[in-house]
Structures are given as structure tokens and as C-alpha cells.
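Removed: one protein chain of the complex. Kept in place: all other protein chains.
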Amino acid sequence: MTDAHLSPRNIPDRLQGRGARILKSWESLLLAVAIAIFLGNSLASPYFLDPWNLSDATFNFTEKAMIAFAMALVIISGEIDLSVASIIALASTAMGYAVQLGVDTPALVAIGLGVGLVCGMVNGLLITGLGLPSIVVTIGTMSLFRGLSFIVLGDQAFTGYPESFAWFGQGYVWWVFSFEFTLFVLLAILYGVLLHKTNFGRAVYAIGNNQTAALFSGVRVARVKFILFLLTGLMAGLASICLTSRLGSTRPSIALGWELEVVTMVVLGGVNILGGSGTIPGVVLAALIMGMVTFGFGLLNVPGIVMSIFIGLLLISVIALPILWQRARRRLAH
Amino acid sequence: MKPAITLEGISKSFPGVRALSDVSLALYPGSVTALVGENGAGKSTLVKILTGIYQPDAGVIRVAEEETTFPTALAAARAGVTAIHQETVLFDELSVAENIFLGHAPRNRFGFIDWKKLNADARALLHRAGADFDPTIRLRDLGIARKHLVAIARALSVDARVVIMDEPTAALSHKEIHELYALIERLKADGKAILFISHKFDEIFRIADRYTVFRDGTMVGEGLIADVSQDDLVRMMVGRAVGSVYPKKEVAIGEPVLTVSGYRHPTEFEDINFELRRGEILGFYGLVGAGRSEFMQSLIGITRPSAGAVKLDGQVLVIRSPAEAIRAGIVYVPEERGRQGAIIGMPIFQNVTLPSLSHTSRSGFLKLANEFALAREYTSRLDLRAASLDQDVGTLSGGNQQKVVIAKWLATKPKVIILDEPTKGIDIGSKAAVHAFMSELAAEGLSVIMVSSEIPEIMGMSDRVIVMREGRIAGRFERAELTAETLVRAAAGIETQSNGRAA
Amino acid sequence: MMAKLLKNREILLVVAIVALVALIALRFPAFVTPASFARVYNDTSILIILALGQMAVILTRCIDLSMAANLALSGMVAAMLNNAFPGLPIPLVILAAMALGCVLGMINGTLVWKLNIPPIVVTLGTLTIYRGLIFLLTDGKWINAHEMSDAFKALPRLDLVGLPVLSWLSLLMIALMFLVMSRTPLGRAFYAVGGNPHAAVYTGIDVGRTRFFAYCLSGTLAGLSGYLWVSRYAVAYVDIAAGFELDIIAACVIGGISIAGGIGSVAGAVLGALFLGVIKNALPVINISPFAQMAISGTVIIIAVAVNARAEKRKGRVILRKAEAV
Partner (left out) sequence: ENKKIALVVKALGIGFFEAANKGAQEAAKELGDVDVIYTGPTSTTAEGQIEVINSLIAQKVDAIAVSANDTDALVPALKKAMDRGIKVISWDSGVAKEGRLMHLNPSSSPLIGNMIIKLAADNLPEGGDVAVLSASATATNQNTWIAEMKKVQGNYKGINVVATVYGDDLADKSYRETQGLIQSYPNLKAIIAPTSVGIVAAAQAVTDAGKIGQINVTGLGLPSEMAGHVKSGASKSFAIWNPIDLGYSATMIAYDLIGGAEAKPGAELKMGRMGTVKLDDNNEGAMADPFVYDASNVEEFAKIF
């Protein structure tokens, strides 16, 4: 401590070591929940602990999780994007349309990603350019984007995707590791680094905690938000490629209602819906939890809606319990 | 005479701040009591306790000698205590009449709000407050002065025995102030007890009958106005003679660094021209709402001026965003610390390094070691008190938060630093630290603009002073010709005795 | 004068609706008959009632995503009640649906008030829970027309002076809400809490409790709508009105109710709902593919927010004296 003389009091960098911080974090709570669910599932069904079955189960969440990563950043910055599921539909419709024109797989991928980007750009321009509230804008574009696919498709479906296109949703990279799952892992790392290790990620947190102060501090608020909506659109495009490939067909009702599931995943992952806090590991764990709950209940042939009750209760209670716990502690202290 | 209301042994603490300790106060019917004290002395806190917004930690309130408590704002109003609060606590989207009566609107016999009566009553109340405008228009369409009149009318809408006014004249013009004085006279005649809070001594001596002085949350003196002089009051407020405490260093003022010419904005300010020199501390004085903050924010690209030019070191600059301002070397320490300065929810070190990330990081990736080093360097120079650098700034006391905010901007190594009310709401010790630091910066060759509404601070720290009034420059003064009176006259627009060179 | 009128959101909406109807009339003149208007109004009645409840919640700076799920659950319970006790007077069934709706709203309100959980998270959670409860209650089974008593199905259709009871009920709700919003302290508190929660405390308003009451109101109206929906379409199942929450919010947004709270009116909510209703009813009539409806309402929502946001935009503070005079 060479500069100790500068200050009458030497302020340490951190009070707690890394271990203590991790132990007290939301993520460790989620990890505990995830492990409990994993154990519960293994006990409840003899089919759960089978590598191929587990691999199949990952399809329940990988596409949603891809979007959830970008959505986490959007929500941390204090905004929300409810149009993601509709972007999937529009991107899928565009790809299906292109197939009719005889386009090959690489071009299809480009079209899926491109439509996602354009949709994200529309959201971004409306929100950051005109300064409109994101929740309303994306409710609007949610109808608009899916509405466009309905206009194109009506009650029809696009099928006939090229053989090679099937790989994105049905292919395996190695052994039981599907392309989607591998992509999920790669994106988790990518977004983790982006949010937690870069200046950009820091700016996202700053905007979410106090947008005005961030602006005064020289953060380019509008630009960062614009990029976030672009990223979300891009991820929705990517998810659209995977889902379309997995289904092998496009209907305008594809991925209906996914936006709320993605938001649930993000909030369950410990991201504050009001912005300012949250982590990618949390979202990853939430994705795993939601995937395992769906799969575990599915193995017991429990209807999907019962799972959603469970997820709904989980969502409210993981937020309510810490609050109640703190209150109880304060009352005891008095 | 029996007091209308008495407070005994009231204490109130906030996390990290003891706002009031063991203060007592009595208000008498038909008499105006002036409450004076420096910023942060605890005056507004007392008002909030009297009106049921805050609950005291200790102490008793007696209304007409009867012990009582005010658990809610409504309870206080029922007991006959009403207040014009310092912050405007009004609703932009509601009509003027409704703002006046929200919470106690007149009802008809079915229990529904009687709009006809409400509007008529509102008109009458506005008239009593000296304002004759239509009470059915929406509040957002009013200027700040009229909003204050609405707040006054709201206070009158309760049949009160105690009327509290927390800096009611801060945003009023000359004419409206005189109408307020007349109103206070009438209230006095009606036998109301009035608590009047103001930083303006002339009006205190004009309308108050009694005084109470607060310093750092304690009561340090009270008595009849007739028995004291202005100097006595100031000495009680500050605890020492003013003028000697400011650690202003004499610095050789250098060449012009920043030149602003012809700055104007459609509604906020116009005709702003001045030069800032190396090593200089340029004070900007004015009443609240004079438009100083707005002008300063246009300098860093928050708002866009409609005309005007800025030169930094002789080079013409176009600044479109704070990011560009920071890169050019102009930084602004904002007035509203909570909203524009500190990023509550983020650790101290991240607050400090936010505008400097491009220096501490490598190709866009964070380097935590560099960040901690930078944060430690600047926070320790400002004598920050904190448990650790990764503590949330929200857990710090106001003064320490302000230090973090100042450190944040200094860490960008600017050429020009604009401090908007840098010591607002911080304690005397921290204030001294900030002042000392400001002096040191100027001595190092930095150019400082200091916006302040505190005359002692302006007088103690500035090399030169520019006074703004209603969006225009109303006077310029060299250090040698500064007196409190000339500043006040220029700020309030009283032209009788033109000491300053009016612009 | 004209410019000032056009600044008024409600009048702008009326103009938009009239223009829309005129446009439809060009292609299908029969749309512009009293009978046709009455039919469109009747068809929009439920959306209007729901939009009124959502309006109260949005005014307090909250949001209720669970309204459609609440409707479905209350409606199902009303149908089950009727099915189990066909003799039970229908007003009692309606009261039961409203009471249940109110309780569901109170659950939302309590979580928002006492635990301070963000409204969007609360209602996102209860949205799935309420719908799931229907499934648990019924095992997913439908209640069909033949399982409902005739009285149960007849009430909303009953013709009273030329309009069905359903329409009268929505008119009654509009009148009641108008009274509540403009003439009661609670209604004004909704505005105050959403407009400036911090200042509301100074006027003696309990912010959390006011929000709680807003949720009670939206819940009660959802409960009423539950009965109306189920009896009108003569069927109850888990998925009724699925996704309708977004239509409700869209109606409010089109009606100029600011999602940031504090701004909006009963007339706005009603007109917003009517606007959507006219579009919904007109499309099949004028032979625009029903598939275009979604894109159209999306575009309308975006235009509506953009217009409203422009009207609300602050032009900076007026400090210069001459500027204030203008």
C-alpha cells in the first residue's frame, strides 16, 4: 500500500472475498433449486437420467434461452421487448417464402438473421429515436410482425425446407450434444462476457440503474439501447432458424406466447424487471430450471398448464420470499 | 399567550444523517416565526414532521396544549396544520383547482365531489393568494411562479391554525412576493400561527415577529426579531463569522480557456456571453429557477441551444452529447445528485470510473485492477469515508455521495469543471473538504464554474461572479466589489442602487 | 380553435373512428346503420368493461396482465355454479363471478402493495396461475351450451328497449366508472398516485392502498366480464380469452392512457376499445382478409403511442419571461 498516506483512512477494494459473494448471490439460490429439481426428477422418473432423454429435453428451452440472453440485457437496461415471438414468426415466414423461390440453406440463414435484425431495428428506432415507451411499442410491433406473417400465410403453411436446413434444429454436433444446445452454451459464454466483462455491459447496468445519470456521465444511452434491441431481434432471428428447422414448416402461429415465457425466464434468473441488476449465469440457471420442470412433469404426463402454474408460483415466490425473509429478520431484531 | 402548537425534544435520523436532535419550537397565534439555518440544517425535516410526512424518532407534538401525533398527512391537516412545501408537491396532469383540493375536495350530499363548488372555492382561494387565473386549467401549463401560488392556495384551502411556508418566495417575482406579504398580514390578523422559512434576511426582518435558528439539526437560538440584528442571526446560523472559513487560494489567473458567446434557447435562456480563464473560479449566482442549471446543461450537450458558440482553448467546439463534452474536457457535476449524479445501485468504484472507462479498459474489455486504482486515487483525494470501494453508493451519506460524484468527474482529468450547487445538502465538514478541493484544483490550473445559491459560498470562493435572473445575465462582479446586497439586488431585479454593471 | 380541439386526445379519437367508419361505409354502406352500430357496440361491450378496469390500474402506474385469465377463471366458476345449481338466480351467479374476480384482483393488489413486487411480475405470475387453476378445477373439460341453464345464457342477449342487456351493462359500467373517476376521492387518487407518487404522500394518499383498490376494481370488472363472456359465447374452457390481455392494454393505449401513469380518461378507454371493435367487426364485412386484422391493430397501436407521446412531450422549462407570456 504505497499510497496509504494519501488518505487518513484506507478504503479496501472489497469487503468480502469472492467465495462469500458467490455464496450469498441469487445464482447460488437458483443453483440449489436446480439441483433439487434435478434430484427430484431423477427420483420421480426412471427415464430422466438418460443422456439421450436429457439431450431431447434441452430442446424445451434452448431457443427461448437464446432470446432470453439478449432480453436479459434489454431488461437490465430498463426496457422490455415483447415482440420477440412475433419476430420469430415473421423471420420464419420470410424464410419459408424464400424456400418457395428456391433459395439454399446459407441464404435462408442470412434471411432469418436479416429479418430479425430489421425487426430489432424497427423497435430500436421507435423506442430510442422517437423516445416511446418500449412496453407499448413492442406490444404494437408484436401484433404488427405476426400480423404480417398472417397476411402472407393466412391459413397456409410453408414447407419443403431443404434437407441441409434441418441440421440447425435437429442436428448433433457431437454425441448427444445437439447444435441448438451447443449454440446455447456458446451464446451463454458470449453474453456473459459481453455483460460482465466489457465497457458495453457496464453501460447497460448504468443505464438501467439511472438513465439520466448515465447520460450525464457520457454514456451514449440511445445508442446502447438501440444496439440492445438489434441484438434481441438478431437472437429472435436465430431462434427462428432453429425452431423452423426443428419443425420443418412455418405457420403464422409459430412460437405463439413465447414472449411471456422468455420474460419469465429472465425474471426467474434474477434480473430485476425494473432494470439495473441481473446476471447471465442466473438466466442460464433459470433456463435449465424451466427446461427440467417441463421435462420432469412431462415424463409424469402432467399437463403443461400445471407446469406453468408451478413456474408462475416459482416466479412470485422467488421474489417474495427474500422480501418476507428480510422482514421477518428485521422484526426479530427489534 | 398560549402557543397554537409546540414541539418538544424532537429528534429525527436518516441513515447516516442526524437531521434533527432534540429541537423544540413553539408557534403563537397571530405571530410569524422565522426559521433560519443553513442548507441542511433540518428545517424542511421539521416541516415534514409537523405535517405528518415523517414520524419523529423522539419528542412530542402538542396542539393547543394537547399531546398528539400525526401519523399521516391527513391527520396533520385535520389538526389544522398546513404547509407550503419546499419541493413542489403538485400534480402536473390535474387542474389547478384539483391540485388545491386533492384529498379534501368538497362533496355534495351523495358523497360525490362537487366540482362546481370546488372550482368556485379554488377561484376564491387563488384570489386570496393574490392570483387571479382560471382554476380549471391544467397545472402543467403554468410557470414555476404560478405553481408556487397554487401551492400557497392549497395551504390556504385547509381551515388551519398553523400555516407553514418553506421558502415560499424562492421562485416568486417581486410583485408576487409583495402580494404574499399582504396575505401573511391577513393571516396574522386572522390569528393564525405562521412558520416562515427563508434564506432571505430582508424579508425575514420585514415580516417575522420571532425567530428560531437551527444549526446542524439543533436549535441554537430563538427570540424576538426586534432584539436581533442580521449579523447576530448569521453568527448563530453558521457558528462563526462568515468570510474567513473559505479556503480560497490566491491564484494567478491565466488566459481564457472557455469562451461562450451568444448562447440562447427558445424558452430557457438568452444572450449568455462570458469568458472563463485558467485557474479561475467563476461563480454563478441567482435565485432558484433562474435558469443556471439549464444553461450549464446546454454547455455539455444535454439540451441544444438555438444559437451561440463555444470556444475551448481557442478552438470552436460543437458539443452534441455529454460524451463529447467529456472528451473535449468539459465536465458538469450536476445539481440533482440523486437523479443526475450518483448511480444508486452500483458500487462506488463503478460510479467513479463510468466516464473514464475508455482509459481504464483495454479494447473494450474491463480491467478491474485499473478501475480500483483510479477510484482509489480520486476518492482518497476527496477524503471519502466508506467501508469499501465495492459498496453501493446508495448506502453512503449525502456528503459522501457528493464526493463520489465529484470524484467521478475529476477522474476524467478535465480542463473545465462546472459544479452545480456542489455543497447542496452536505454537512459542514464535507463542505469544507469540497471547497478546499475546489481551491486546489484552481491552483493546479483547472478552470472552475461554480453555480451556487448560497451567498457566503459565492462570496467566499469566487474570483468573479455572474448573476442570472430569468434566463439572462443580470450582473457581473469582480471579487473586490462583491457584497451580499449587490448580489441579492441583481438576482431579484431591484434596480434602485446599481452597484453592479447590469448586462 | 380547430388546432386546440385536435390536441384533445378523445376528440382526435372520435375523429379517427368517424373517419374509419366513413372509410368502411365506402365499401359497405350497410355498416352505417343504427342496427349495425348497435351490433358493433354490443360486440365490443366486454372489451370496454375490461378496458375500464385496466385503465384504473394503468393510471396508478401499474399494469394488470392477469385480467383475461381472471375473466376465464371467474367465467368458468360462474358456469360451474350454474351447472351445479341450475336454479340459482342469475344475479347471484353474477355477483359470485364479480366477487371471485375481486378476490383475484385483491391477490394482485396485495402482492403489489404489501410486498412491493413489480406489478408486471406479479400479474405475469398470476396470469399463468389463474389459468392453470381453471385446468385444475375442470381437468380441462369444457362446459358447453347444453350444460348451462337457459336463463344463464339468455340474460346478456335479453332485449331491453332495443339494446341487449350486455350493451346496457357496459353502458352502466361506463357511467359508474365515470362517476368513480371524476366524482370520488378514490378516482382522483388514481390520477394522483400515477401522476406523482411522491407528491401523493404529501396529500395524505396511501400509494400502495390506492393501487390495491385499482386492482380490486380491475378484478371485479374482469369477474363480471367472465360471466358475460361465458354466457354470450355459451361455452367455458381453459383457453377462453387467451391473449385478450394484450387487446385490453391495446385499447387503453389507443385511448391515450399513458403507460407511465396519471394520464387518461374513461372516454379514452371506451373510445380505444370501440376503435378496436370497429376494426374487428368491419374487416370481415368489407372483405379484407381477417388475417390482416392483427397487422392493422399493431400499426394503430404504434401510431397511437407516437401521437400521444408527441402531445405529452415537454418542451423544456419556461424560464424566460417573454416566453412564458406567449
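Before moving on, here are some points about what is shown:
Order as written gives the chain letters A, B and C; numbering starts at 1 within each chain.
In the analysis below, a residue touches a chain if its C-beta (ideal position, glycine included) is under 8 Å from a C-beta of that chain, and two chains touch if they have at least 3 such contacts.
Note that the structure is a prediction, hence the values are computed from the model and not measured.
The chain not shown here makes contact, within the complete complex, with A, C.
Checked against the full complex, the one of C:Y41, C:W113 or C:F135 touching the unshown chain is C:F135.
From the options A:A57, A:A188, A:L215 or A:I273, the residue with contact to the chain not on display is A:A57.
Within the complete assembly, residues 45, 47-48, 50, 53, 56-57, 59-60, 154-157, 159, 166, 169-170, 243, 246-249, 251-256, 294-295, 298-299, 301, 303-305 of subunit A touch the chain that is not shown. Residues 28, 30, 36, 39, 43, 135, 138-142, 144-146, 157, 229, 232-235, 237-242, 280-281, 284-285, 287, 290 of subunit C touch the missing chain (whole complex, contact as defined above).
Throughout what follows, only the chains that are shown with their structure count from here on.
Between the CA-based centres of subunit A and subunit C the separation comes to 30 Å, rounded to the whole angstrom.
In subunit A, no residue reaches two or more other chains under the touch definition.
Annotation for subunit B: no residues touch two or more other chains. Subunit C meets subunit A in the complex at residues 63, 65, 111, 115-118, 120-122, 124-129, 131-133, 135-136, 140, 238, 243, 246, 249-250, 253, 259-260, 289, 291-302, 305-306, 309, 313.
Only residues 3, 6-15, 197-203, 205-206, 209-210, 212-220, 276-277 of subunit A touch subunit B when the two sit together in their complex. Across the complex, subunit B meets subunit C through its residues 51-53, 72-74, 77, 85, 88-94, 98, 102-103, 105, 111-113, 115, 143-144, 265-270, 289-291, 294, 303, 470-472.
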